[in-house]
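Of the protein chains in this complex, one is absent; all others appear in place.
Then we have chain A:
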Amino acid sequence: MSTLVIAEHDNSTLNGATLNAVTAAQALGADIDILVAGADCAAVGEQAAAVAGVNKVLVADNAAYGHQLAENLALLIAEVGAAYDNVVAPATTNGKNTMPRVAALLDVAQISDILSVESADTFKRPIYAGNVIATVQSADAKKVITVRTTAFDPAAPEGGSASIEAVSSAHDAGISEFVGEELAKSDRPELTAASVVISGGRGMQNGENFKLLDGIADKLGAAIGASRAAVDAGFVPNDMQVGQTGKIVAPDLYIAVGISGAIQHLAGMKDSKVIVAINKDEDAPIFQVADYGLVADLFEALPELEGKL
């Protein structure tokens, strides 16, 4: 048995989500190779080769893969993946974009967002915004899987000594091109990897007030997140959204401020170890999942909290 893990990266650095996917792949009980597809991405290949438990790293270095366009990448992964029993990627927006195309090319189902590996063909995954956990069994000879990264610990980034091989296949479907991107710049930890997350909701009232979270985030080394309502209202950018359709986080501490606790928001954070809710409405549903609830006006509670940390 063999498993191919698709690396998540930006052509220079291996993204940590790959390490969680490697752990999920280990649970499948097969030899693990990593595919790094990108442009000028040799450095990523070397980082992938250092990951503990990896057999071989395949590097497909070609301009067509530089922006992770799904149309090109899926052709490559389907070709390389043909020799493997499992093809696994983290359920990042890249993984979600590309892997279903791979599955369709291979004429197999995709098993999305797995939470656990029960056996080589049986997996748990969340449905209905995480209100139900389904156990599903695949009848396909080849499994195409995306991994909910918060459900698996990261593999050790060091200690491995995989061999590195170049893959020469160049697939350019010629139907899509990259135009540009606006990437958020932040010195804070990445939302999905942070051990503390503090999120603001509609109760924050405007983008300016999100500054009230900054001081606390600085003191706790936290990432800052948001509810959909806060993003829709334009307080903060989309990459900060936590929830069913945003990012899934499971930090040691999650602080929800001015967030009511809709099921779609809970879907993205209820696996956090400790949940704190600050809300002026004592009946807000967020209190049903909070370990510590503070019924208070956030405009008073936040400055006080910052002062006392």
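To be clear about the criterion, contacts are C-beta pairs under 8 Å (C-beta built on N, C-alpha and C of every residue); 3 or more make two chains touch, one makes a residue touch a chain; residues count from 1.
By our rule, contacts and distances are computed from a predicted model.
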Exercise for the section: Choose one: "Electron transfer flavoprotein subunit beta", "NADH-quinone oxidoreductase subunit H", "Cytochrome b561 bacterial/Ni-hydrogenase domain-containing protein" or "Branched-chain amino acid ABC transporter permease". The correct choice is the protein name in UniProt for the chain not shown. Expected result: "Electron transfer flavoprotein subunit beta"
Handout entry: Touching the absent chain when the full complex is considered, from A:28, A:41, A:117 or A:220
Key = A:220
Handout entry: Touch criterion as defined above, residue of A:51, A:74, A:117 or A:212 at the omitted chain
Key = A:74
Exercise for the section: Provide the residue numbers of chain A that touch the chain removed from this figure. Expected result: 67, 69-71, 74, 92-94, 96-105, 107-113, 122, 126-140, 173-184, 192, 196, 220, 228, 231-232, 237-239, 244-245, 247, 252-253, 263-264, 270, 273-276, 282, 287, 289-296, 301, 304-305, 308-309
